[in-house]
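Pasting a structure here, questions to come.
Missing here: one protein chain of the complex. Every other protein chain is in place.
Per-chain numbering from 1; labels A, B and C assigned in written order.
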Amino acid sequence: MKAAQASVVLFAFWLVLSGSLNLIDLAFGLILSVLFGVWAAKTLWAEDAPVLTARQAGQFVLYIPHLLKNMVVSALQVAEVVLDPRMPIDPIIVGHRTPFKREVTRVAYANSITLTPGTLTVDVENNTFYIHGLAESFTDEIASGELEQRLMRVFEE
Amino acid sequence: METFFWGLGIFLLVNAFVCLWRAYAGPTTVDRVLAVNIIGTKTLVVLAVLALVFGRGILLDVALVYGLLNFVITIAATRFMETGRLKGDWS
Amino acid sequence: MISYEGIINAIVVVLVGFGAFFFLVGTIGLVRLPDFYSRTHAATKCDTLGAGSILLALAVFNGLEPSSVKMIALAALVLLSSPTSGHALARAAHRTGLDYWRLDKE
Partner (left out) sequence: MKNAAVASLLVIFAIPLLIAVAELPPFGDPDAPIHTHISARYIEQGVEEAGAENLVTGVLLNYRGFDTFGEVTVIFTALAAALAVLLTSGGVQYFQEDRPPAPPKGADESERPPTPVSPVVLFVVRLLAPFIGIFAAFVILHGHVTPGGGFQGGAILGAMFIVLTIVLGAGKVRPRLPEPLARWLQGAAPLSFVLIGALGVAFTGFYLGFPPEHSLHLVRELMMVVLEIGIGVGGAAIFARIFLAMEAD
């Protein structure tokens, strides 16, 4: 099952790469994506594979615009700081504990933090995230747990 | 429109050169790796722009290789900084 | 009279301008900010967004073609790998004992 899903995704990637519907290309692509798909499912992702149910995948698609909006805000934030001659920053590193159960949630959370305004994931140890913030107001945003809730809804329900 | 893309490419190259200063100045190794990583991202975009301007799709594959290698290099460098070696029985 | 091509070109110019602005901000941040961690902030956020929006602009300009999908795939790669590299670097710095810049240090 896992292998089949991986193979489908890899075959889609092959289609993007080759950009041709030539019969030989398709055959090669099919064989290779099945080979690599089985390999990925059997050895790389033997446990806790990042497989999403249909509902979770839908939630994930809905999450992307939110993330993009956050990225724009955070880039503007950096622009504001960088272009201000006084450079108003007061960095801080805080720890934040989360209740995640799956690896994929942790990774999504860590990368989302890096892409949200003024915060950067420095270290992850089990479920504790160490976050560098450009100012305390930014890390407060993380501590409020809103992002956490959102990701729980995407990956763990 | 082509002139516009040429301008964009040159703008990115100038940016990359400014980043090169950070790679030269440091002061820490991580700073240098970060600067190189950023230059790699810019190069990837330049390659994509060139692929469009020259109409040569193959440059997109080159950009893909570039992006992947950029990532791999950064991971290898950070692992080496963390442990002082590249191979061990971790994980 | 606004043509279809004109609209496409306008979108492309806006997206590219947006991306170029953030690339510039990222570069200035990389040069100006006081320590490694804050530079990583500038570098990861601005470069991800800059690269993403320029690649999107290129795909829009290119129209419906296989190579456009490849450009979107490139953008996805940047979106995935750039924050991960940023995190890996910050972690390496943290684990090797690099302290972060504080306001009261001056």
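Note that in this section a contact is a pair of C-beta atoms (placed from the backbone, for glycine too) under 8 Å apart; a residue touches a chain by one contact, two chains touch by 3 or more.
Every value quoted in this text rests on a predicted model; they were computed, and no experiment measured them.
Considering the entire complex, the omitted chain makes contact with A, B, C. Among the residues A:89, A:107, A:134 or A:151, only A:107 touches the chain that is left out of the figure. The missing chain lies against chain B, touching residues 58, 61, 64-65, 68-69, 71-72, 75-76, 78-80, 82-91.
Residues 80-81, 84, 87-88, 91, 95-97 are the ones on chain C that touch the missing chain.
Residues of chain A that touch the chain left out of the display are 6, 10, 13-14, 17-18, 28, 32-33, 36-37, 39-40, 43-45, 50, 103-104, 106-107, 110-111, 121, 123-124.
By our rule, only the chains that are shown with their structure count from here on.
Note on chain placement: the centre of chain B and the centre of chain C lie 12 Å apart, centres being C-alpha means. Chain A and chain C have centres, each the mean of its CA atoms, that are 16 Å apart.
Averaging C-alpha coordinates per chain places the centre of chain A 21 Å away from that of chain B.
Multi-chain contact residues, meaning those touching two or more other chains, occur in chain C at positions 26, 40, 50, 66-67, 70, 73, 84, 86, 91, 95. In chain A, the residues that touch at least two other chains are 17, 19.
By the touch criterion given at the top, residues 9, 12-13, 16, 20, 23-24, 26-27, 30-31, 36, 39-40, 43, 47, 50-51, 54-55, 58, 61-62, 66-67, 70-71, 73-74, 77-78, 81-82, 84-86, 88-89, 91-93, 95-96, 98 of chain C touch chain B in their complex. On the side of chain C, the complex with chain A involves touching residues 21-22, 25-26, 28-29, 32-35, 37-38, 40-42, 44-46, 48-50, 52, 66-67, 69-70, 73, 80, 83-84, 86-87, 90-91, 94-95, 100-103.
Chain contact summary for the complex, chain B toward chain C: residues 1, 4, 8, 11-12, 15, 18-19, 21-22, 28, 30-31, 33-35, 37-38, 41-42, 44-45, 48-49, 51-52, 57, 60-61, 63-64, 67-68, 70-71, 74-75, 77-79, 81-82.
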